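Working notes, structure below.
Missing here is one protein chain; the remaining ones are kept as they sit in the complex.
Our next item is subunit A:
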Amino acid sequence: MFPKGTKRKFSDSGEEPVCSGDQGPSASPAAARTLSSSYSLQRQSLLDMSLIKLQLCHMLVEPNLCRSVLIANTVRQIQEEMTQDGTWQIMTQALAAAQCPADRLVATEVLCRQTDAAAQAGQSPKPFPVSGLEEGYHSEEVVMDGDVEAEVTMSSLSPVSPQLSSASYLPGPFGMAPCWEEEEEDGDCEEDEEEDSEESVSEEEESEPDHLRADSRTGEQVFGTFEIKHPAPPPDPALEELFSDVDPSYYDLDTVLTGMQSTPKMGPYDLLESLSSHAPTALSSSSSCRSDLNELDHIMEIIVGS
């Protein structure tokens, strides 16, 4: 229900990404690079989360302007910091290199546009435009190519929500993706998104023991939902530190968000309950089993339309 990895890093030991001056919990200069990479991961996660929120907040009722503005300000803050770090440029270049135009993300375009303009102007980036504040906003569909090799295949963020699959600015490995075999991903990208959801459910179960395994990452995984696993030895260190993994139960974010609009059934109570129970090491497979079963229930509920 809650991206456990993010949770661990952010809150449990009080390691929130701090704007400036905070170099992280440890003081070892030798580990500075690891630290800053951990901070970057956290910051990236926060950025991803914020972008998801902005996309998802457009439902049947007009979105809450105050909330949108606050989230947009948070995104801008991160963006400014990343620009000062120089990581922003690296990320946008990687995005440009990795994707063909048809796959361009709505959010990426918006953010890249800002950076380009800023680069030209030589100033700090313009405020993140909270698009569609005046008009009702409807999430745009991004057509994803069924590119097998690149992980930019499934547009579905999650196995759960069809809503979310239409807000598909988040390409990348489907759900628990990174550790799935190539063949499975091939098969998935041929089908339409709804079927993907169902299929992923079974695959999810099959690859259950696998999803904890570290996987090699590539630069094509952008703004996606990834797992935070053990940092695997990355093939490309620069990109690796930019593209954080977020726990696949990120889809639960949508559950939570939609839950906020309707009768809240599963409380975020669960989220913080597991905060204390997580050691800052490996995710136990039992806890992820439990969350997977919850995910499964929720998926079935939505599919059945109850």
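Criterion: a residue touches a chain if its C-beta (ideal position, glycine included) is under 8 Å from a C-beta of that chain, and two chains touch if they have at least 3 such contacts; residues count from 1.
The definition used in the following text is that contacts and distances are computed from a predicted model.
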The complex lacks one chain in this depiction; which UniProt name from "Nucleolar protein 1", "UPK3L protein", "Cytochrome c oxidase subunit 4" or "Serine/threonine-protein phosphatase 2A 55 kDa regulatory subunit B" does that chain carry? "Serine/threonine-protein phosphatase 2A 55 kDa regulatory subunit B"
Pick out which of A:65, A:97 or A:300 touches the chain that's been left out of the picture. A:65
Using the document's contact rule, name the residues of subunit A that touch the chain not shown here. 2-3, 6-7, 10-11, 14, 16-21, 43, 46, 49, 53, 60-62, 64-67, 69-70, 72-74, 77-78, 126-127, 129-130, 133-136, 253, 256-257, 260, 262-264, 267-269, 271-273, 275-276
